[in-house]
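Only a single protein chain was left out; the remaining protein chains are all shown in position.
== subunit A ==
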Amino acid sequence: MRQILELLERDAQLSHDTLATMTGIPVADVSAAVTAWEASGAIRRYKAVVDWDAVDGDSTAETVTAFIDVSLAPARGVGFDDVAERIARFPEVRSVYLVSGSQDLRCTVEGRTIRAVSDFVSQKLSTIDRVRATATHFVLKTYKRDGDSFATPDADHRLPVTP
């Protein structure tokens, strides 16, 4: 059953019929499993991986992304959890991880402009109680995201017919 999830993670558009054929699992079982995963939240949702730089003529589609390392003061009983969850609620924040190293949280933040991201950091993030310091790294170019390469795919160099 795990292979159904792996296949859907790579291509959420695969139909239950195709998944059943690919895995040899009866289609009714595939459908039941997917429905159950959707209900339980194991499958959070389905989304497209968009390379916005490749969307021609739509300047509004472009966004600015920044990685923001956050240093926190932990609190008795909750550690970093309460602040991390509070940060995660902001719609600008795409991801939040508790990490090892000199900083405590690593967040991904998206905004329309550099100014928008900067304002978010200075006015919303830095002003949260127990946030000691932030370090902002703007993304200049995306080569790979969540396992998907954004490089131009290699051309198929094979001849059309070979032995």
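Heads up, the rule we're going with is that a contact is a pair of C-beta atoms (placed from the backbone, for glycine too) under 8 Å apart; a residue touches a chain by one contact, two chains touch by 3 or more; residues count from 1.
Quick note on the criterion: contacts and distances are computed from a predicted model.
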Among "Twin-arginine translocation pathway signal", "Aminotransferase class I/II-fold pyridoxal phosphate-dependent enzyme", "Protein translocase subunit SecD" or "Ni,Fe-hydrogenase I large subunit", the omitted chain is listed in UniProt as "Aminotransferase class I/II-fold pyridoxal phosphate-dependent enzyme"
Touch rule applied to subunit A and the missing chain gives residues 7, 18, 21-24, 154, 156, 158-163
